[in-house]
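Apart from one protein chain that is not included, each protein chain of the complex appears where it belongs.
Right after this comes chain A.
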Amino acid sequence: MSLIKEHDHGTPARPGPATVSVEIDGRTVQVPEGTSVMRAAAECGIDIPKLCATDNLEPFGSCRLCLVDIDGRKGSPASCTTPVAEGMKVRTQTPELAELRRGVMELYISDHPLDCLTCPANGDCELQDMSGVVGLREVRYGFDGENHLDLPTDSSNPYFDFDASKCIACSRCVRACGEVQGTFALTIEGRGFDSKVAAGAGGTFMESDCVSCGACVQACPTSTLQERSVVELGMPNRSVLTTCAYCGVGCSFKAELRGDEVVRMVPYKDGKANEGHSCVKGRFAFGYASHPDRQLRPMVRERITDPWREVEWEEAIAHVGRRMLEIQAAHGAGAIGGISSSRCTNEEVYVVQKMVRAAFGNNNVDTCARVCHSPTGYGLKQTYGTSAGTQDFKSVDKSDVILIIGANPTDAHPVFGSRIKRRLRQGAKLIVADPRRIDLVRSPHIQAEHHLQVRPGTNVALVNAMGHVVVTEGLVDREFVAERCEDFAEWERFISAPEHSPEAVEEITGIPAAEVRAATRLYASARNATIMYGLGVTEHSQGSTMVMGMANLAMATGNIGREGVGVNPLRGQNNVQGSCDMGSFPHELPGYRHVSDDVVRGTFETLWGRVLDPEPGLRIPNMFDAAIDGTFLGLFVQGEDIVQSDPNTRHVTAALAAMELVVVQDLFLNETSRYAHVFLPGTSFLEKNGTFTNAERRINRVRPVMAPKTGKHEWEIVCEIAQAMGYPMKYDDAAQIMDEIAMTTPTFAGVSFARLDEVGSVQWPCDDAAPEGTPIMHIDGFVRGRGRFVLTDYVPTQERSTRRFPLILTTGRILSQYNVGAQTRRTGNSAWHPEDLLEMHPHDAEVRGINDGDTVALASRVGETTLRVKIAERMPVGVVYTTFHHPVTGANVVTTENSDWATNCPEYKVTAVQVSPKHPAPARVK
């Protein structure tokens, strides 16, 4: 594929029907009201020269290159800032206009270094293009006048340079940072000739608020803001469309290559999840794929104390097959199992659960979603009938009130975070429920109406109080409830009991009752109110209850089944949704159908030629328990570092150490591989061929830019292990796996690689009834028929602060790093987050004699670790916070075995701890 260049229409599209008719250079075109003359011209194939306009930014009208003549109007207006009017007649090419444009270009060029041939942007520079377009042949002013040619280059950002000498002060970067990203890190300082771009208060990019999203780099028409990889490797010459492998937003990217080398990742404008935007991870942090730490050959050892021995694929696979069979022969069919990864493609995950079910002959398969969004699956299935969010991302553009609970989108789902910020700047109101004052509570041009600073572990008390206000203050949408829901009367009785009132739970949640009442009124009275939530909801002992509580709230207020409303999980990893859809849970076959369902099992039994187990298998924590009990001895782990990411490290490592065979398939030797007997090298997303499903149920293609560096696709390895165990499992390619998924799973019936290549992406359900997919669910009825109200008693967690452990630790993520950090730590992103820090309120620090930057011991009843403190006003008193991106911190050394009652999702968000000053020492387990 050659280099893909999306057409730039100059100014953004306007919504609405194309009702305004204009004539441009003799061609007639109909466009929606408010469309610019420039965009109307582009839509009928006429590109008016431009420099300061681009179609993801509002027009600015500064360069004066886009002048046109309009019948009946004086002068030559700028086409980017002039809206169309019915019957307008426009001329874009006249000798006078050509002269004017040449004059404009002449001025720009007279103050521009003439090093086009050696400039990194040569061939990808709009200034160069426009000089050609306007036919600039000479510069009458000469090059000796006052100029900016000696301005220095700012190379503080690890990924891009800012070469001020090339800046034409078009302000596209400034507007991109504001309008697209919502960070407002850049300004134009000075006026006229002196105007120049400044980051923050005039320091470097790294010193400013810049979050390195790349929007300004993308917007810059010259090489002023330029990816350093382009400077170093040269301009790319071909593109491959693919999907980011970091978070659940699932941004579409053009991988731009020079030969086989990835030069840069550029967000794709037609990507439905991101519409041309990106964050620092997807845009820049792909270097891990070629990091020297990658293990590319299989390795085997008898005991975990032995050194690794590199072997051929055949030997490694035969070894795994033989040992798995031996364990089953000695300890029974249920003694082995597998864990699939939310980082892998749908196809890779599907074959793992198939291997477990058909070749292992049991249901001992689980996925890392266990430790993040399994309560979402349970809660939304109980209430609405399907284990997925209700909306597409775009829906938020129609929300009037946005309620964010236990999520931090600007860090964990940055591109969607930018979209939320844009909607808030347009006037939507924001309610944040979070123990921490996350950035969204107050950031440039954004101020939450209410920050409900809920005490960790008391979410259900809060959501019940909100339900109480809805019911007792007459805010119920009675019509919706009567028509669409069931069990409402019982819920109404339950929730109106005085013990659920905001006043009664104030002591529990720590939120003033009046604040809860006001926030609830705002949510319930909005025309469209939406709930977005994250792991701050699910990773609790009542995670599932909270999901059902939010589902109740949305139904009671009629906020389901149209644009702008809904209940939306913000999924952590790129393919959490997909790995759950693909039947990775031990009780569910693909498409969330219980293993005890004879008809569903029958479908798979016929196709797979094996009798399937109708009993649920072990979930991840149950696997560890069973390993310690001696009934579970063989485990295949696909792309997940369970030792670092799962709670209570001591328990996990004891379980792994007790097993006879641990097989790890991953990019890097990780903490889990210390306990492994076989290491099978995995592929990076740049080598994968398949699909990821994002948090809005959107199935996106992942296309390989290179062959697997390991010599094998991950799905091939899994098939070969199944074969080594005597089960014939074979596919020609990944497309065939998706065909099988479509054949067996009704919600995927209309999905195929060919279809995705044709339409870009679809959101499941995609079937005969909805061949284009389903952006918004439950429009005419719930998937389960009627939406079901569930009673949600608040039960306090058993994890409580005590005299010994008086603080509550909660954990989370930071923008530049990703989960256990295996990928991001191996990129320039470590410039922002070289270590995990413990955030602590000044009061808590002061009473312990702790200063900012001090090294402290963080201890819980199960373990202790060491890290440095960051004093942070955004923390409430009594609560500390850290991330788990770095293995040396081992934050999960201190988290406990407590988990969600329904799904065993660990309670990462609540651990009673003590913090005490200390000299540096490595993490250790008690």
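In this section, a contact is a pair of C-beta atoms (placed from the backbone, for glycine too) under 8 Å apart; a residue touches a chain by one contact, two chains touch by 3 or more; residues count from 1.
The rule is simple: contacts and distances are computed from a predicted model.
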Notebook entry, point to check: Per UniProt, what's the omitted chain called: "Formate dehydrogenase subunit delta", "Oxidoreductase", "Glutamine ABC transporter ATP-binding protein" or "Assimilatory nitrite reductase (NAD(P)H) large subunit"?
Noted result: "Formate dehydrogenase subunit delta"
Notebook entry, point to check: From the list A:587, A:610, A:786 or A:918, which touches the chain that is not on show?
Noted result: A:587
Next item on the list: Sort through A:298, A:334, A:634 or A:704 and give me the one touching the missing partner chain.
Entry: A:334
Item checked: Touching the absent chain when the full complex is considered, from A:541, A:774 or A:865 -> A:541
Checklist line | Option from A:570, A:626 or A:807 whose C-beta touches the chain left out | finding: A:626
Note to self: Under the stated touch rule, tell me which residues of chain A contact the chain that is not displayed.
What the structure shows: 334, 363-364, 541-542, 545, 586-587, 594, 596, 615-619, 621-622, 625-626, 631, 791, 793, 795, 798, 861-862, 896-899, 901-904
